[in-house]
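Here the complex is missing one protein chain, while the rest keep their positions.
As written, the chains take the letters A, B and C, and residue 1 is the first residue of each chain.
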Amino acid sequence: MLDKIGIAKRIAKEIKDGYYVNLGIGIPTLVANYIPQGMNVVLQSENGLLGMGPFPFEGEEDPDLINAGKQTITTVPGSAFFDSAMSFGMIRSRKVDLTILGAMEVADNGDIANWKIPGKMVKGMGGAMDLVASAKNIIVAMQHVNKAGESKLLPKCELPLTGVNCVKKIVTELAVLDVTPQGFKLLERAPGVSVEEIKKATLGRLIVEGEIPEMVID
Amino acid sequence: MLDKIGIAKRIAKEIKDGYYVNLGIGIPTLVANYIPQGMNVVLQSENGLLGMGPFPFEGEEDPDLINAGKQTITTVPGSAFFDSAMSFGMIRSRKVDLTILGAMEVADNGDIANWKIPGKMVKGMGGAMDLVASAKNIIVAMQHVNKAGESKLLPKCELPLTGVNCVKKIVTELAVLDVTPQGFKLLERAPGVSVEEIKKATLGRLIVEGEIPEMVID
Amino acid sequence: MNKTVKNADEAIKDIFDNATLMLGGFGLCGIPENCITALVKKGVKGLTCISNNAGVDDFGIGLMLKTRQVKKMISSYVGENAEFERQLLSGELEVELIPQGTLATRCLAAGYGMPAVFTPAGVGTEVAIGKESRKFLVEGVEKEFLMEMAFDADFAIVKAWKGDPHGNLIFRETARNFNPMMAMAGKITIAEVEELVPAGTLEPDQIHTPGIYVHRIFQGANYEKRIEQRTVRKK
Partner (left out) sequence: MNKTVKNADEAIKDIFDNATLMLGGFGLCGIPENCITALVKKGVKGLTCISNNAGVDDFGIGLMLKTRQVKKMISSYVGENAEFERQLLSGELEVELIPQGTLATRCLAAGYGMPAVFTPAGVGTEVAIGKESRKFLVEGVEKEFLMEMAFDADFAIVKAWKGDPHGNLIFRETARNFNPMMAMAGKITIAEVEELVPAGTLEPDQIHTPGIYVHRIFQGANYEKRIEQRTVRKK
């Protein structure tokens, strides 16, 4: 079974040289730490930055320089600032190659719910609805089951939707899965996790074809 | 009767302190020369400049700095450059207080034709259709009659339209007229021009009420 | 042009009860601190605020929530604010949550004189309820878009880094965010700047918001620029 770091490391392997990537809050933010050295990747922060760098050294925080999670950050050489209209413009026009974000639920048709739990205080969707509606490639980092052990990979989302038919790939503590027209297609098992465990933890349609390899994470 | 300079001088009197003004090609360009000293007026050039200044001194022409008529120009302190989307954005959102342009024909309902003569080579409308469709105040500088002595202030434009119901005021070699729901309202006569002459030169509905004063031009 | 006013009090003096305001900023970054303080002091009430966030309990728009000056918030994210939550749950405060890109683009639409825009954000979700939708071909495939209307705000209040008396503005880093679009979108636009410089000082190629969009400008004072999530690494 993977921990958060493991999920982030596995997702980092999906990033290709030359990609522009948008990382959501939470586990997706961690992905930045595991992008292979020497790979040319530019991180987009939807509040208006291309070329996001690591957190600043203590004492070097700049209140004018934050990411979409409102954290203090730095820039890398070649960065550019822009306004929110252009930022979501480039998201809508599919210039961002890969969007990585968290989810509460994903359905086997690619629907995603990650912004609202009825009865609980709603904080808002932020940029998530824009990102999922437009991104050409969306990978979701999420827990396969909730604390009660119930599957979050469902035939149909129960929570209010963030977007429809949009998720392409899911990485959980248990598995890597593609979203296909036929449902979740199991690609890899987490170390020490059996196909049976994944089947038990997946309520949506699950396709298991042939031998399912165990993930390789450095 | 006014010459081109006279028309430009008369139109300049319509400009108020604090105005952002867009000047079309031809007589409107001349208006810039007669804006009273000390009046705060900013000239917009729709190719992407606020704060247009006079022509450059000989030898100081900059090929990157032109106006909408492709003439070399200068800037004044406080100027700003922007792209064409923002330029027409500010035009459409009515931030430009006054647009002054030429016309081949104007109808008594405010329709204007100034871009195309059937059978002749068409050069294109450039920014004219955007300007007339959006401007909150449009003054037209034009000849009252054509070379054959026929009126260009008509009940209905004969040439293909540039815009509908948009012209607010007209300054010609003969007169100053407002466009009202009832037609052209004569406001002023050019020096030495009689009301009868203006009536004869105006084919569209013309309203003449009371004494019509002669224009005062410095 | 000289659009300079003395201070925030003078800049906001005609903001009236039940007005619709746009307020720039993302989180606490790039917010018009001086004008918010002046609005609290003036005590104007029943405001509809279009702002990506609602501040925190004791800073930003949170200050106006505490004094119950806000009737309605139109935002994309309103977490990190206990007073907000209390007023929302008690029904004192109305909230319209819209996607962040939709918020930005509805401002842009107003500033660019476009009455409506199309965006796919929210299709198939509760955001789409009651909205006209329409399919267009995108890269050869039919895709559904929502028609979203341009905002119509009485005042836009923005914060820039530098400005001049013409109202030309330059923003700094990610403090730019919603400020340029809101500056374009207000019927009356008020800009507070960290540094007001003489006309002709700003490089004309570098101006983010041309002065034509700005009606009043002043140099703000005592910027706190609070950091919401201080994250650092060790040297």
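Everything below uses one rule, namely that a residue touches a chain if its C-beta (ideal position, glycine included) is under 8 Å from a C-beta of that chain, and two chains touch if they have at least 3 such contacts.
None of the values given here were measured: they were computed from a predicted structure.
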For the chain not depicted, the shown chains it touches: A, B, C
Candidate in contact with the missing chain, chosen from B:127, B:183 or B:204: B:127
Selected residue (touches chain absent from view) among B:15, B:49 or B:215: B:49
Residue, one of C:16, C:136 or C:223, that touches the chain absent here: C:136
Options C:186, C:204 or C:220, residue touching the unrepresented chain: C:204
Chain A residues touching the omitted chain (full complex): 18, 20, 40, 42, 44, 50-51, 75, 77-82, 85-86, 88-96, 134
Footprint left on chain C by the chain that the document does not show: 105, 112-120, 136-138, 143, 145, 170-173, 176, 204-206
Sites on chain B contacted by the missing partner chain, in the whole complex: 45-49, 54-67, 69-73, 81-85, 87-89, 91-92, 111, 121-130, 133-134, 160-165
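As a convention for this text, only the chains that are shown with their structure count from here on.
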Chain separated most widely from chain B, comparing mean CA positions: A
Centre-to-centre distance between chain C and chain B (centres being mean Cα positions), rounded to whole Å: 36
Centre distance in Å when chain A and chain C are each reduced to the mean of their C-alpha atoms: 28
Numbers and ranges of chain B residues touching at least 2 other chains: none
For chain C, residues that touch 2 or more chains besides their own: none
